[in-house]
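All protein chains but one are shown at their positions in the complex.
Chain naming follows the written order as A and B, and within any one chain the residues start at number 1.
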Amino acid sequence: MSAITAQLPGLQVVVPLLGAIIAAFMRRGTLAWAWATLITAFTPIIAFALLFQVWSNGPISYHMGGWPPPIGIEYRVDLLNAFVLVLVSLVSTIMMPYARRSVAHEIDGDKQAWFYAMYLLCLAGLLGIAITGDAFNAFVFLEISSLSTYVMIAMGRDRRALVASYQYLILGTIGATFYVIGVGLLYLVTGSLNFADIAARLGEASAAFPRPVLAGLAFLFVGISLKLALFPLHLWLPNAYAYAPSFATAFLAATATKVAVYLFLRIAFSIYGVALDLKALPVSTVLYPLSIAAMFIASILAVYEQNLKRMLAYSSVAQIGYITLGIALMNQAGLTGGIVHLFNHALIKGALFLALGAVMYRAGTVKLDDLGGIGRTMPLTFAAFVLAGMSLMGVPGTAGFISKYYLIVGALDAGKWPVAFLIVASSLIALLYIGRAVEVAYFRPVSQAVAHAKDPPLMMLVPMLALTFASVYFGIDTELSAGVASRIAELLIGGLK
Amino acid sequence: MGAVQNFFDHYNYIATIVLMVAGLYIVIARGNMIKKLIGLMLFQTSVYLLYIAPGKIIGGTPPVLDPNFTVYSNPLPHVLILTAIVVGVATIALGLAIVSRIHEAYGTIEEDEIFAREEQE
Partner (left out) sequence: MRLDVVLRVGVKLIIPFMLLFGLYVQLHGDYGPGGGFQAGVIVAGALIVYALIFGLDEAQRVVPRRLVEFLVPLGVLIYAGTGAFALLNGHNFLDYSVLAAHAPAGRERGILLVEAGVLVTVSSTMIALFYAFSERGR
């Protein structure tokens, strides 16, 4: 038993990777789905086991290939890692039953098995980024997850999915290459690729070579921001989320950007923060205007969108602005707000995109004008949409409120009253676009496209309702989400120089 | 004289920067999708140079253990860049496959023509 426990960090990545390889041999869609569900179901078990271990015993270190750290690749699990691992694996498992009908409806028969193979590869890549303690290994997993994402998006039915996938490929590869340049600069000055080792050596390296260290930070920041879809670098996200298959959109919206946020936290707080004075570096100065711009501009763009999926994609960009604002505040409450919003947003957007996928499954369209009266023909689905939307707005009693609360407290702690006001103001814009969808859904006559639509089958309904319930539940019982997040924030800030 | 000396001392970094900027310029300035991919490839190549050139230690031998030598060139950048090259090849192959499908779907691979067509929809 302890032999398996010792191997858990390695298994976290090996299980989905082996699953992806075996899925690549399959030809039938349903078999591939069943296999993918089985493999995905193992990952949260491993992730929870890791979380319990880390919570009681402290960080875990796993040596890949038996080679000790600065020489070999190390998988280092601490509380932040374990939190992200649990989030990604749990949300993926909840979404898997949904995939069967949705993928079968939107992707041609012979390509379905490949879709599931790509999905498992993407899952392996995301889990790998979250667990690895080696900078270049993070790049490899980043590219594994990105390449499989490009394939998943390109499998969308609309021909615009191809253009969206191409745009994402160009921008995503530029981002990953910027990340590699940053890692290269850090490697040149410190001589190591291991996160902990770089942190140990960065202090003296920065004294000897201040400019490459700063340049490395800049390159890393820009590269990860491209993957994060931070404000000016978000151009790939609306099209990619709008035209990809619905299950792929829901999966990516809930996981991909969150793992990029984790990587950013790791680099800013566990490498640069430990060796240099993080508040003296220009990180916050750059993050403040970009986050606030994201919060406002993306929300306003969402109000004008006709395609509901694109509207939610712009909303995602805005919510990522909240997360990075929490990071920019760099105090206990602000960082807690950012991390807990990472968790809550995954649940909220997962629920919203699953609801839209159900609409696509039954009605075949997500254009707002065609969806009149859908709240009456698909009651449960739209109830889920409204509840998750309320959580998105930050209505008290839902998870979204908890994140906004911590962010506002953090802003006030930092003495930035205007920022707190801006957080509230931008949440009101969310009211506009969710309210517009609600108005069309409930208060217009039933339109042609949705006349025969009804609620989706049980396998699709249950994951959607589970995530919606979670997005409300975590607004009431916050011990698991905000409690863990504040402990993580404490550890991150405590490690600062 | 010192500036020229400095320039020629760091010629591998200058080459890296020239390639990097040229590649990025092509990605941004050209509308043809294949040209963008070529720019991307150029950009990635500059990164390979960034890693490998400093790996050669002046006076170092190839990294095979031998009792007569104490200074070895660093083999680690080569391993890293091998991985990065494979990733780059996979990315470009995927990009070309997507461009091929776009060509079949739209009949063109110029970005402005595709966007014009999308505006009409």
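Basically, contacts are C-beta pairs under 8 Å (C-beta built on N, C-alpha and C of every residue); 3 or more make two chains touch, one makes a residue touch a chain.
Predicted, not measured: the structure shown is a model, and the values here were computed from it.
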Of A:10, A:191 or A:212, the residue that touches the missing chain is A:10
Among B:12, B:32, B:45 or B:100, choose the residue that contacts the chain missing from this document, as touch is defined above. B:100
Which residue of A:31, A:45, A:64 or A:104 touches the chain not shown here: A:64
Hidden partner chain, residues of subunit A it touches: 3, 7, 10-11, 14, 17-18, 21-22, 24-25, 62-66
Residues belonging to subunit B that touch the chain removed from view: 64, 82, 85-86, 93, 96-97, 100, 104
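Please note the rule applied: only the chains that are shown with their structure count from here on.
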If you average the Cα atoms of subunit A and of subunit B to get two centres, how far apart are those centres in Å? 28
Under the stated contact criterion, what part of subunit B meets subunit A in this complex? 20, 24, 27, 33, 36-37, 40, 43-44, 47, 50-51, 54, 80, 83-84, 87, 90-91, 94-95, 98-99, 101-102, 105-106, 114, 118
Residue numbers of subunit A touching subunit B in their complex, please. 136, 139-140, 143, 147, 150-151, 154, 159-160, 162-163, 165-166, 169-170, 173-174, 176-177, 180-181, 184, 187-188, 193
